[in-house]
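For this depiction, one protein chain was excluded, whereas all remaining protein chains were kept in their positions.
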Amino acid sequence: MAAESCIECDVAIVGAGFAGALIANELNKDRGRPIEVVILEAGEGVPPNINDYMERFYTAKIKVPESPYTPPVVDKDDKPINPSTVNAGRPTSISLGPKGDPKAPPFGDWTDPKQSYLIQKGPRPFASTYDRVAGGTSHWLGTCLRFVPADFKMKTNYPSVPQFVDWPISYDDLNECYGKAEEELGVSADLQEQSFLGIHFPDNYKYPMPRIPRSLVDVEVDKALKSLSEDQTRFLEMEKPPTSIAVRSLPAARNSQPYKNRRACAGNTNCIPICPIQAKYDPTITLNDAVETGHVKILDRHVASEIVVSENGRISQINFIRHGGPRATGCVKAKIYVIAAHAIETPRLLLMSKNGGRTPNGVANTSDMVGRNLMDHPYYVVWGLTRTPIYPYRGPLITSGIGDLCDGPFRNKRAAFRGDIGNEGWNFIVGGVGGDPNVTTLDFVNGLNNSRLNPRTDPRGSPLGKDALFGKALADKLNEKLTRQFRIGFLVEQTPDLDNRVTLSREFKDGLGLDRPEISYNLSDYTRQGFVAAYRLKNLLFEKMYVDEFTEKVAPDEPTRFDELIDGKIVSFKYYGAGHIMGTCRMGDDPKTSVVDKFQRSHDHKNLYVVGSSTFPTGATANPTLTLAALCLLTAKHMLDTDFRK
Amino acid sequence: MRSTARYWRTTVMRDHLSAAAVLSVVGVLSSFPASPAQARCNLMHDLRSTNLSDPTSADPAKPTIDFNSNKPVDAATKDEILNNITETGIPCQETVTGDGPEGAKKTQLQHRQRGFDFYSWLTFLALNSPADGRTRIDKSMPNTKAIWEDRKNFKQLLDVMLPDGAASNWTDPKKAPPGCESEFKPDTDMGIEIIEESYNQPFKTGALIDQQGNYALFDILMNKDMFDYIQEHKLYSRAGQQSAVNSKLKVDFPAGKNAASGQAGQPGGIIIKVSWKILDSEAENRKFHTVDAVISMLPDHGSTQRRCVRKTLGLVGFHVMHKTVTRLQWIWTSFEHVDNVPEQSEIRKQKAWNFYKVCNTRACPPVNETPPRPWEPKPALGLKFDGTFRSQIVRTTPLTEETKKMNRKFQEIVRGSVWENYMLLSTQWPSDFRCAQKTTHEPPAQPLPDTDLEKEPDINCAPAPTFLANSTLETYSQGKVPLASSSCMACHGNATSYQLSPREADQFEPDGKPKAKFFNQTDFTFMLEKARGETQK
Partner (left out) sequence: MTHLPPPEPRLTPHDEKEDEPLGGVTRRGVLAGAAAATAAVSIGASDTPATAQAAGDMVTFVQLSAALTGIAARKLATPNFDAPVPNSDPVDIKREYFQQVSKRPVFRSLLQITRDAQKLPEPQRADAIIEQVKARPDTKYLARSIVLMWYLGAWYEPDHLKTLVESPNPPPPTFKVISSKAYTQAWALRVAQAHPMGFSEMQFGYWARPPSDLPAFITGN
């Protein structure tokens, strides 16, 4: 790549998602000292409207989180597309079916590289996905929880868990940037309500908007957990067994008022995968603001293919491949480079950059930590029917959660968890094909029983259902069932484990000929014990709420299955991915055991930053977006104070 | 002339019902409307009245104008319509019916659509009639000040939503736009202060650059009924919206209604949104309604100084939303200049469009794309876009044949004035009648002017047609994708204010019963979110 043909700028960013957008915009907040930024975005650019996204979503058969966005998830026959033919591919939830099950379509075999973008080596599936378009993982829910202070010092606080490390920063170091991130994203929350487990705010701090009103489902859960006995909650091993467990609204980047020229939430119940009225923040908003300054340029469909290191150890350029038109290659030269490609593509790019053999383990990787410590929040979901109608499918997908149990002495022994109270009934967990209400409706129209709401009294286990209805009987029956659907999920903390990692496939490539990411993944016993505690809480909650449980028995061949012995019985669990991909380029003070420092600057290359949730050394239980946003703003400020000091 | 006389007789007979109504209709040509008690209401509609004592009755066999005929509109009808507009102004309330001259060849929906479209034309012509209240619109000059441009009748949004959230009176004189103090002549100039919404379409969807490289400009105005409600409830500031008193307010703007049984008519809430094209040359002026404008540009970066430019503006787009007692979700109509953009079927037509350049080569610019950023006008360039980009816009949803026929007739009626260069796109109206409507308890149930604002499951009440977009005002949201594509009511139904829930916070009583719902709906207008001043959070 001839140097003279490179695009030149002050800062080159790989990835136009949350992290990339926030940094590009933050660097140009002061119009008096512009910083020229070029963003290489692997996928398509920001469209003039969301007509295409919405049309794709509305007509998608399987409405997985990726369904509105490009590249398409399935072909015109609804089959998963072979990732080796896709230029800027990404994993999809359709690729997480059991091995070798011909009946599983459209869900493909998770180990089959012909339909899974990630080459999954196991032993367990990595169950989370991300998007690769301008705006990044815009399919996020919108939750903007801060970490609790204890989350930043897991090694210090819980020394008996060997995998844990401390973050090189504390909650207090991030407090101001949390506030700035909340302003940028537009977070709606109640200050009093969010002051728990040590979360505190600067004096006179105000959230940008008041909290989103709670749903009826939230109120029911709250009532159920209002008065408990110590015996009932002793298993949690909190400081003191709680006699009530708070249900708190979730702070969210979801407008409760007009905010920055966007509408307030209208309860379309579609946050994942896309808000039809953009009441939920997504990074295209910040990208547009950044480009509007005149100093930020997005090169869409430009896939970064190599980070070039010069003799002096500084990054000299990033090479890219342009697709979506005549194929071309090129490069960008900058003073500072930022890799913001989310926690799988970022290590992939770093590892792929071999510099003709000079960096055989990839760039920024003398610690050997690049790609390691891959974490998610394995998601334990349980569901059932309430005794009286609870009116799901209304309001945002999730408005409240159980956060008070996410820290305590128990963390020395088992993973913490947070509860996510679903407002969307059994929509995504009902099983069968197409989610609810499709599955339940088909059951009662066609006399099937995929939802298990239409069982025959005949115990011979027929897949056929008892009722096949028409008319008013059908409407009344569906009303009676759907209005009582309830589900709750638990995000469980995952330990950073060295062998949970992203590497490069030696065999499988994408449509541009680049090595696809290979994933090794498992759940530690510590994490699985967190599921056990969540299971006990579920039992308590369902008892207090009079929920008739319908959580499916886990099939023997379910790839995410694991069993635990609880009170003398084997209990089978299944986990989902929460979409919270973290850890693969962890931050730390020691260059021997971390990839970046507390400002997300690479230890190895002084003009390279790695940003986003890949830098999280531990995962805690809170959704990562707000914390990664705060870190990005901290990084941008650091860049202005050091690399671009006047 | 016969038909005019009949109309006059009808009107006079009605006025026996109320002396006030007599004064308001016969001969009193005061400014429009002087006060609700004297409000004139245009009672014409698309079908002739059957019952002389009830001008809102309709004879389906007798259209006021035969839109299917190729013959020109006869002079008597033309005079009747135009004189009526001059003398009685806008309709205060629509009169539509599910029947018409084509009978069962059309559905009730289509008949009503025709009725609404006729009402929209009357409204458009009445609002754009000369502000002196005497000159007929077909006798106006291109730059004759229109009724809506007279500050006695309508105020611009920024003159109501004042800096620091200050209150104001209807009769307050308009302040010169900042930086234009020496230039601004209040009696003859339109004064515009550029803010983001002046050049960037709603939700920041894009700027629009005409073929001469000028920004299109957008503005919003309200009538006195809207203004009075806003002042009364202190909705002109964020802090005002967030008061304890307003935590219990359900915003419900006044609704227009015709005079009836001794009660005077009133126009109800009317909001206008306009789009302007900057006219660089005299030659262009002849085809547009024009206004002399004094425009305060955005401040230069790092400064508070604002440059001032004087421009001649040509009207290219005109939205009206009008709330009536029978259409509490408002009636939404939109007009455009005929030269704005081609429909797909017209893209090869050799014509100088405002926002499209005919291209017959193979390398044509992409259509309906936003300009390259930055969109913010550079103050030094005087509202010329910085760059060679020109918006290349096509209307993706063509006008229906019915609308085109009606347009031809109304354009004929105003031939000789610039108003023949304007056309109706459509009228969007709530087709589910009893939706969200409160009625009196005693039979026969009569609609109350209050809206059932907490209506579920559908507050929009089945808008017809489902989608509507003006190529200059919703340029980049055209289409037919639910929620994503432009629909007046679907979008405006989402409008909220800064009102807060009552301090007692929770939605439920101690015994678990739900309290009254917290309310921050703004009755279909986004104006309230433009209130300035500090928010308490």
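Order of writing sets the chain letters: A and B. Residues in each chain are counted from 1.
Here is the rule we use: contacts are C-beta pairs under 8 Å (C-beta built on N, C-alpha and C of every residue); 3 or more make two chains touch, one makes a residue touch a chain.
Keep in mind the model is a prediction, meaning the values are calculated, not measured.
Participant: Considering the full assembly, with which of the depicted chains is the omitted chain in contact?
Facilitator: A, B
Participant: Which of A:Arg90, A:Arg132, A:Lys180 or A:Arg214 sits in contact with the chain that's absent?
Facilitator: A:Arg214
Participant: Of the residues B:Ser431, B:Thr472, B:Ser486 or B:Thr525, I need the one that contacts the missing chain.
Facilitator: Hidden-chain contact among the options goes to B:Ser431.
Participant: Taking the full complex into account, find the residue in B:Pro173, B:Pro366 or B:Pro457 that is in contact with the omitted chain.
Facilitator: Residue touching the absent chain, from the options given: B:Pro457.
Participant: For chain B, which residues lie in contact with the unshown chain of the complex?
Facilitator: These residues of chain B touch the chain that is not shown: 54, 56-58, 60, 93, 95-99, 103-110, 257-258, 260, 325-326, 400-401, 431-435, 444-447, 453-454, 456-466, 480-483, 490, 493-494, 496, 507, 514, 517-521.
Participant: Which residue numbers on chain A touch the omitted chain?
Facilitator: Touching the chain left out of view, chain A contributes residues 54-55, 57-61, 63, 78, 103-105, 213-216, 256, 264-270, 274, 276, 391-396, 399, 423-425, 427, 432-434, 437-438, 440-442, 445-448, 450, 463-464, 468, 470-476, 478-479, 482-483.
Simple rule for what comes next: only the chains that are shown with their structure count from here on.
Participant: Roughly how far is chain A from chain B, going centre to centre by Cα mean, in whole Å?
Facilitator: Once rounded, the distance between the two centres reads 44 Å.
Participant: Flag every residue of chain A that touches chain B in the complex, lowest number first.
Facilitator: Against chain B, chain A makes touches at 31-32, 48-51, 53-55, 58, 206-210, 213-214, 219, 223, 257-258, 261-264, 266, 268, 276-278, 288, 291-294.
Participant: Residues of chain B touching chain A in their complex?
Facilitator: Going by the criterion above, the answer is residues 196, 202-206, 301-302, 368-370, 373-376, 476-477, 479, 481-485, 491, 493-498, 500-501, 507-508, 512, 518, 520, 526, 529, 535, 537.
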